[in-house]
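Report on the following structure.
Up next, chain A:
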Amino acid sequence: MSGWFEALLRGVLTVLGASALLTLVRLIIGPTLPDRVVALDLIALQMVGGIAVYAMLTHEPGLLNVALVLAIISSLGTIAIARYLFQGGKGEP
Partner candidate 1 sequence: MKNLLILPVLIPLAAAALSLLLPARAGLRRALALGATAALTGVAAGLLSTVWHQGVQVLRVGGWEAPVGITLAADLLSAMMVLLSGTMSFLCVVYSAGSLEARQEAGAHYPLVLVMLAGVCGSFLTADLFNLFVWFELMLVASFVLLALEAERERLEACLKYMTLSLLGSALFLIALALLYAVGGSLNLADLAQRLPGTRQPPLATAAAMLLLAVFGLKAAAFPFSFWLPAAYHTPPVAVTALFSAMLTKVGVYALYRTFPLLFAGDLGLTQPVILAMAVLSMGAGVTGAVVQYDVRRLLAFEIISQVGYLLVGLGLSTRAALAAAIAYWVHYVCAKSALFFVTGAVERVTGTHQLEKMGGLSRTHPLLGLLFLVPALSLAGIPPFSGFFAKMALLRAALRAESWGVAAAGAAVGLLTLYILMKVWREVFWKTPPQEARGSPGSLAVLGPCVVLALVMVGLGLGAQPLFVLSDAAAGQLLDRDTYIHAVLGGGP
Partner candidate 2 sequence: MNSVVLRAVARTMTPVLLQLSLVLLVRGHNAPGGGFVGGLMTSAALILYLIAYGTGTVRRLVRVSPLKLMAMGLVVTLGTAALPLVTGQPFLRSAWTELALPWGGHLALGTPMLFDVGVYLVVVGATLGFILALAEGEGSEGGRKEDL
């Protein structure tokens, strides 16, 4: 792996980290729960991206599998939260 490429990968990882921290700010300040859910969803996606980048950095394509599962599962979590937490068990969505 060329040096610039590795540096780029690390740079991208750092950018993702910064972005995730920014997103966490939204999760912290809210102000409403849906805001937080959106932020959480985004953080999960940032991690999916991070895993993809890390897979390149470490030459472990197997990690893409983790990224896939994370993407699927976290979306599922978001849906479930939206469906169950917000509806309060009442009403038709």
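Per the selection procedure, all candidates are chains of the complex that A comes from, given by their letters.
Following the convention adopted for this analysis, a residue touches a chain if its C-beta (ideal position, glycine included) is under 8 Å from a C-beta of that chain, and two chains touch if they have at least 3 such contacts; residues count from 1.
Everything quoted here is computed from the prediction, not taken from an experiment.
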Of the candidates 1 or 2, the one touching chain A in this complex is 2
Counting only contacts in the complex, chain A reaches candidate 2 at residues 62, 65-66, 68-69, 72-73, 76, 79-80, 83-84, 89-93
